[in-house]
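The structure's right below; bear with me while I get my questions together.
Every protein chain except one is present and positioned as in the full complex.
Let's turn to chain A:
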Amino acid sequence: MMASSYNAKDEDGHLPGSVGSGGPGAVKSKKPDNTAFKQQRLPAWQPILTAGTVLPAFFMIGLIFIPIGIGLLVTSNNIKEFEIDYTGVDMSSPCFSCSQNYSWNSTSACTCSVPFTLDQPFESNVFMYYGLSNFYQNHRRYVKSRDDSQLNGDKSSLLNPSKECEPYRTSDKKSIAPCGAIANSLFNDTLELFYNHPNGSKITIHLEKTGIAWWTDKHVKFRNPGGNNNNLSSVFRDTSKPVNWHKPVYELDPSDPDNNGFVNEDFIVWMRTAALPTFRKLYRIIQKKKDNMTPTLPPGNYSLEVTYNYPVRSFDGRKRMILSTISWMGGKNPFLGIAYITVGSVCFFLGVVLLIIHHKYGNRNNSADIPN
């Protein structure tokens, strides 16, 4: 095209403006193709918002959302939930003394028993949670402080954990297993549940301690080093236990080799860091009775026996025990239902308002009801 004819094409990219070589064959029409795409005439759908399209949409949303919301709300309300705070901040609380004295360094266990009453029977499987409040498991440095490959059973990581675990990486020149702050702060209260039969006897409620973690966590993500080697203590021989722990990782559940070491489900559940500072974690499952006639937890008096190991007073934390049944949508939460009902009603209401406006003013100005 110009002096730069040598590379004008390069400068212009694909632009066909540059004059090609002057050869006889170069005389070619530069007429653009008449295609819908190139002429920007692609068939297009123009969503024009008119009363005819918007109003039905609003009513539709309203009509669909409100029933869903009601359904969700009903489902949520059918879920039975019981919650008891056993932190022991009050003087009256049975765990008061334990909470006062206890710190991470205490060696002797402190136990307390919290009585409670269930007014309604809990049908089907009951999930027993422990809940912590004001516990920032989502703190940035806390979340990072783990070594997934160590937990996955990687031998080299076992002895040489990731830097992310600092300062809970080594102790006494030995690598910590499991390393990191998350593991170090493992919730170690032991909760036991007893049914105080009206006849005075105290019946231990069987708490299932497996099946509480994600299946993929238990079987894929978390693995003991050395595979199916039953002798965990030898595998973990060269490691040291986390600072705050009372016992090494291979003694978490000595009774069940499938629930010991890194694959201990309490440990796995803990390692899945909670999203919010107030959270609950599944602790045990109370299986539905075989006979199906009696509820899993009949109404009556119960007592919660706590081995009080976990100090939360330093950060104003609370510890709770939650018993809950479960539905297809998870635990008790009326919010989603309310949200659906609200959005649905707002849409419906707007539809009505717009309809009125449309009827009143629609003839005068057709664009009056075009929102936005």
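The rule is short, and it goes like this: a residue touches a chain if its C-beta (ideal position, glycine included) is under 8 Å from a C-beta of that chain, and two chains touch if they have at least 3 such contacts; residues count from 1.
Note that contacts and distances are computed from a predicted model.
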Name of the absent chain as recorded in UniProt (options "Phospholipid-transporting ATPase", "Glucose-6-phosphate 1-dehydrogenase", "U6 snRNA-associated Sm-like protein LSm2" or "Alkyl transferase"): "Phospholipid-transporting ATPase"
Which residue of A:59, A:96 or A:279 touches the chain not shown here: A:279
Missing-chain contacts mapped onto chain A: 1-7, 9-17, 19, 22-24, 27, 29-34, 38-40, 42-47, 49, 54, 58, 61, 65, 68, 72, 104, 129, 131, 135-149, 151-152, 154, 162-164, 166-168, 181, 184-185, 214, 216-217, 220-221, 244, 269, 272-282, 314-315, 317, 328-331, 333, 335-336, 339-340, 343, 346-347, 350, 371-372
